[in-house]
Structures are given as structure tokens and as C-alpha cells.
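For this view, one protein chain was removed and the others were kept in their places.
Going by the order they are written in, the chains are A and B; count residues from 1 in each one.
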Amino acid sequence: MLKSALKATILFALIAVTAYLAFYYAPIEKSMGVIQKIFYLHISCAFSAFVAFGTCFYANLRYVFTRAPKSDWLAVSAAEVGLAFISVVLITGPIWAHPVWGIWWTWDARLTLTFVLGLLYVSYLLLRSMIEEPDKRALFSALFGIFAFLDVPLVYFSIRWWRTQHPQPVILGGPGSGLEPRMRVSYLLMWGALTGLLILLLSARYKLEALRASVDDLRREAEVR
Amino acid sequence: MKNLDSVLAAYLAGWAIFFVYYISVAQRMSTLREEIERLKAQLTKGK
Partner (left out) sequence: MALLADATTLLGKELRTEFRSRELLTTTVVFILVVVVLFSFTFDPSTSESRRFGPGLLWLSFLFAASLMLQPCFLREQNNDTLSALRLSVRDPFSIFLAKLSANTLFLLLTEVLMLPIFAILYNVHILSVFPQLVLVLFLGSLGVAIPGTAFSAISAQARMRELMLPLLLLPLLTPVLIASTEATGALLEVNPALRADWLGFLLGFDLVFLTALWLFGEYLLEE
């Protein structure tokens, strides 16, 4: 208990420092102005969300082949935490877009992909809540998760050919997309802080799922008597 | 400092979501812990 509280405190301190850096240390971007500061949070969250969904896919595959309940716990935790991150992405995105593009939402490739991805994992969690038996729930949701993840690149390319308006990536972009050093420090720290947050949330959710499994075991034991 | 309120709103919304989510996980966890205690008590009583 104390250890997890300590971890949470360290993480929140780290996040506070990064927020401070993003606001005061990093310079104000020339063309966009202060609104660009949303990017530090937005991009790092998007990254964490994709890592979470990737973890979910890995856990799904692992479950199908090993049938270890632990993989299932990891899968459901990753899906839920990924959804939390992706909702932050979907909320901060329009807040940035409104002053810059003049509209809240546009059906651009990356926006739509993020939205569809969120929907797919909402379906994944809904499916889990609709199957009672633990083994069946784990197996069939894992299979759906595999299919859903395979769909991600297909959704991306289909929408990309269709229309696109999202700003080009500035961090991994081509030549000339360099970052001001102080901005890079802020990005890196925010990215580190959110990866830490991802791990914290993931492990908390994983423990919850483990507890749930032991409750199920106890219940079964109580019923047998 | 145009748009500063938007930036603040975005950061607040982001942290609020994580915070609420963390609280919800903690809450679900404590309900389950209570449930475990209850079940264990029930099991030892039945012996």
C-alpha cells in the first residue's frame, strides 16, 4: 500500500514538473502560439494509447496460444487503460483544433483512425461484459481483439487515401522538422511521465483483475460447500 | 497569451480523466477486497 502510494506520488510530482516545463520552460511556438503547448500532452497520450493497444494485442495472442489467465488480465487492463488515454487524445485534439482550424472536428485520417480505434476497443470491453463464463470470455474476446488490431492499419490507409488534413508529424518527420532543444526536453519528459502513468494505471488495473479472479475462485468454493 | 484558456482546459481535462479513472480502479479494488473478506469469513464459518 505504502509502496504504491509512494510510486503514485513520485509520478504525480514528475507530471507536475513536466507541466511546469511545458508551460514556462519551453518557448512559445512561432506560428501557432501558446496553443501548441497542448501537443506535449496530446502526442504523448496518443503514443501511450497505441502502446496500450499493442500490449492488448500481444496479450490476446498470448492468451489464445497459452491459455494463461494472466494474459487475459493483462489484455483487459491494457484495453481499458488504452481507452482512458485515447479519450484524453480525443478531448485535447478538438480543443487544439478549434482555435487553429476554426472547427472542433474534421474527418481526417488520424482523427478518424483514433475514433474508430476507440470504438473497436469499446466493443471489445462490451463483448467481455456480455460473456459470463471466464474461459469463454477470455478466448472469444481475445479473438475479437486480434481481428480488431489487424484492422487498424487497414482503417488508417483507407482513410488516408480518402482525405487527410492532420499536421505532419514534427518529431519523427522528415528533414527540416527539427525541434527547438527546450521543446525536445519538454516532449521527452512528458513522454516519460505519461509512460510512467501508463505503467502505473496498467499495474493497478491488472491487480484489480487478479483480485476479481480470486473473488470468483472463492465464490465457487463457497458454492461447492 | 491568446488561447491560454484552451491550453489550460485541455490539460485540466486530461488530468481529470486520469484521476477519475485511477479513483474508479481503486474503488472497484476496495469493493472486491471487502467481498474477499466476506467470502473468507463465510468459508471459515462453514467449516
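The rule is simple: a contact is a pair of C-beta atoms (placed from the backbone, for glycine too) under 8 Å apart; a residue touches a chain by one contact, two chains touch by 3 or more.
Note that the coordinates shown come from a computational prediction; the quantities given were computed from them, not determined experimentally.
*Asks:* Taking the complete complex into account, which shown chains does the hidden chain touch?
*Replies:* A
*Asks:* Can you tell me which of A:5, A:154 or A:224 touches the chain that was removed from the display?
*Replies:* Only one listed residue reaches the unshown chain, and that is A:154.
*Asks:* Please pick, from A:106, A:123 or A:203, the residue that touches the omitted chain in the full complex.
*Replies:* The missing chain is touched by A:123.
*Asks:* Just the residue numbers, please: which parts of chain A touch the chain that's not shown?
*Replies:* 64, 112, 116, 119-120, 123, 126-127, 130-132, 136, 139-140, 143-144, 146-148, 150-151, 154-155, 157-159, 161-162
The rule is short, and it goes like this: only the chains that are shown with their structure count from here on.
*Asks:* So in the complex, the part of chain A that touches chain B is made up of which residues?
*Replies:* 8, 15, 19, 23, 33-35, 37-38, 41-42, 45, 81, 84, 87-88, 91-92, 95-96, 98-99, 197, 200-201, 204-205, 207-208, 211-212, 214-215, 218-219, 221-222, 225
*Asks:* What residues of chain B sit close enough to touch chain A in their complex?
*Replies:* Spelled out, the residues of chain B in touch with chain A are 1-4, 6-7, 9-11, 13-15, 17-18, 21-22, 25-26, 28-29, 32-33, 35-36, 39-40, 42-43, 46.
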